[in-house]
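Comments concern the structure below.
With one protein chain withheld, the remaining protein chains of the complex are depicted in position.
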Amino acid sequence: MPAATLSIPPSVEHVRTARLVAVAAARRAGLEESVVDDVRLAVGEAVARAVLRHGTAEIGEEVDVVVRDDGAIFEVEVHDRTAPDVGDEDDGVALALVRVLVPGTRLEVRSPGTCLTLTWLRPVPA
Amino acid sequence: MPAATLSIPPSVEHVRTARLVAVAAARRAGLEESVVDDVRLAVGEAVARAVLRHGTAEIGEEVDVVVRDDGAIFEVEVHDRTAPDVGDEDDGVALALVRVLVPGTRLEVRSPGTCLTLTWLRPVPA
Amino acid sequence: MDLDVSTREEGGRVVVVAIGEVDVFTAPQLDAELSRLTADGRTDLVVDLSRVDFLDSTGLSVLVKTLKRVREADGALDVVVTAERVAKVFRITGLDQLIPLHPSVADALAT
Partner (left out) sequence: MDLDVSTREEGGRVVVVAIGEVDVFTAPQLDAELSRLTADGRTDLVVDLSRVDFLDSTGLSVLVKTLKRVREADGALDVVVTAERVAKVFRITGLDQLIPLHPSVADALAT
């Protein structure tokens, strides 16, 4: 079961809510505070990207965020509902930053949109 | 569309996440900071109640929180998946506190569980 | 992580300092420390909540339980509250009528 599943309207004022949820889950998962900072920034960029893509594509439906804390990995999926060829200009900096922060970032087409999956390794419990 | 829809596992460590989401939405809705304090406390109690009911009933599924900011009202629904007759002893203080804080609180059976709806009037925009 | 609980002696009393949030998840930490102290016969207690920014009914229940134990032993329980958000929970439950609230540890020790 995900540690949290959040849906927000596709508007920039709600991106912060997604950051709060991801950070709370990252702390629960026992990630170091410097990694929690990366989670905050990367999830913020990923959700901002999704919201801006919905804006470009004029899609009013929600953006979905799923936070998983399963065994050795901490993972955040950000689902948008836009076609893969939407607005690849606008989200350039955001996506580049996510890729630098989270080396294992996966971007997939997952109907009805695209899904960005950010994965962090969780420290082995003492 | 809800301002936020959140699902959390039924364990007490996740109650804080629901408070964070409700408080973020309450601020976005323009509620006064003293009312935001009431939202934080009442939503925390309502979600704690739901999580504890799941524990009593040994239900492993998620607790759902829906935050709405529609026109004149700000509303938070907390859905559990327990039968109405589960553990009405344990959640006494929490529920009493919610009722004192939020006079219009509604407790309904809503399959597959109970639903506590907390409603605040939003100030008319200037 | 969300709550830090520590204990020290001051002015002949035991001061329990909580820092963070006292809620349904963290209240057991505060409960454990207060239960340990009362079980040891340390029943002249000041609970310092001046650095607690959130307290729910679970936290209140811990204090009510402690109050009962302390009274049974002819001890005393004083609580330091500064945040209005926390003070309000005591007021609306009427618990401020049962437990003396103070603006500082110094004030609690002076009573």
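Per-chain residue numbering starts at 1, and chain names A, B and C are given in the order in which the chains are listed.
Just so we're on the same page, contacts are C-beta pairs under 8 Å (C-beta built on N, C-alpha and C of every residue); 3 or more make two chains touch, one makes a residue touch a chain.
A quick note: this is a predicted structure, and the numbers were derived from the prediction, not measured.
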| item | value |
| --- | --- |
| Chain not shown: contacting residue from A:51, A:66 or A:86 | A:51 |
| Sole residue of A:1, A:41 or A:57 that reaches the chain not shown, by the stated touch rule | A:41 |
| Contact footprint on chain A, counting only the chain that is left out | 12-13, 15-16, 19, 34, 37, 40-41, 44-45, 48, 51-52, 93-94, 97, 100-101 |
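Heads up, the rule we're going with is that only the chains that are shown with their structure count from here on.
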| item | value |
| --- | --- |
| Centroid distance [mean C-alpha coordinates] between chain C and chain B, Å | 26 |
| Rounded Å distance, chain A centre to chain B centre (Cα mean) | 25 |
| Residues within chain B bordering two or more other chains | 13, 16 |
